[in-house]
Structure formats: C-alpha cells, structure tokens
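First, the structure itself, so that you have it in front of you.
Note that one protein chain of the assembly has been removed; the remaining protein chains are unaltered in position.
Right after this comes chain A.
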Amino acid sequence: MPQIAQIAETYSSQIFWLLLTFGFVFFVIGLGMVPKVQATADARDAKISGDLDAAKAAFARADEAEADYRARDAESRAAAQALLAKAKAEAAKAAEVKLAAADADIASQIGAAEARIKAASDAAMAEIETVAADAARDMVARISGVDASDEAARNAVKAALAHG
C-alpha cells in the first residue's frame, strides 16, 4: 500500500502542497469570491421579495380604490334616487293641487249649469201650467159652458201635474 509504504518520504510534500492549494482555495475562492456570489444571490432574493411585496401593496391599493369607487357609486345612486323621489312627490303634489282646482272649477260650472237647467225647467213648468190651465179652462168652457176661474184651473192643473 503506497499510502503507508511511501509515507516517510512523501508526507512533507503532501502536507505542504495540500496546505498551499487548500490555502489558495480558502483564501482566494472561499473568502474572496464566495461572499460575492452569495451577496448576488442574497440581493436577488431581496429584490424578488421586495418586488412581491410591492405587487401585494399595489394589489391592496387597487382593491381599496375599487371599494372606494363602489361606495361612491352607491352613494351617488342613492342621491339620484332621492332626487327622483323628491321630484316625483313634488310633481304629484302639484298635480293634485291643479286637479283639485280643476275639480272645484268643474263643480262650480256644473252647479251653475244645473241651476240654469233648473231655472229653465221651472220656467218651462210654469209655462206648461199656464198653457195647461188655459187649455183646461177652454175644455171646461166648451164641455160645460161654465167659465172656470183662472185660480181653479191652475189648482186643478197643479194637482194633475203633481200626480203625474
């Protein structure tokens, strides 16, 4: 086994060159270069997590803006609805007032017309009475030759008219 057979003549060279090469590896590569590689990886990790955080924050802000927009939308909708309801109520009230005025006007017109009709029909009735009383006097005079008084004829006509 050369590892044991050659140990006496090779151990110093082995140790020397190992320390030299491993020293180079440790001081130049391990201490000089590895921290830089590690720093790059760490910086990248930090950047990625930072970007992710920023994206999350932006997402939250967008959600907030949307909620805000929705709230304002609902608010303005409610305001519009209230305005509409108010206008409707006002219009209904105005219409009612106008309707009442028109109703009163129409009622008074109807009253006047009815009074006129009544007057006309009364006048007509009176005329009919006179005409009927004249006719009745004529009929009485022709049938019985008695000249009925105007008063009696009028009463008889009134009685007949009242009985239909």
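By our rule, a contact is a pair of C-beta atoms (placed from the backbone, for glycine too) under 8 Å apart; a residue touches a chain by one contact, two chains touch by 3 or more; residues count from 1.
Following the convention adopted for this analysis, contacts and distances are computed from a predicted model.
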(request) Pick from "ATP synthase subunit a", "Ring-1,2-phenylacetyl-CoA epoxidase subunit PaaA", "Sarcosine oxidase subunit gamma" or "Nitric oxide reductase" the UniProt protein name of the chain that isn't shown here. (result) "ATP synthase subunit a"
(request) Check the options A:37, A:97 or A:110 and report the residue that touches the missing chain. (result) A:37
(message) From the list A:14, A:76 or A:155, pick the residue that touches the absent chain.
(response) A:14
(request) Go through chain A and note every residue touching the omitted chain. (result) 1-3, 6-7, 9-22, 24-26, 28-31, 33-38, 40-41, 43-44, 47
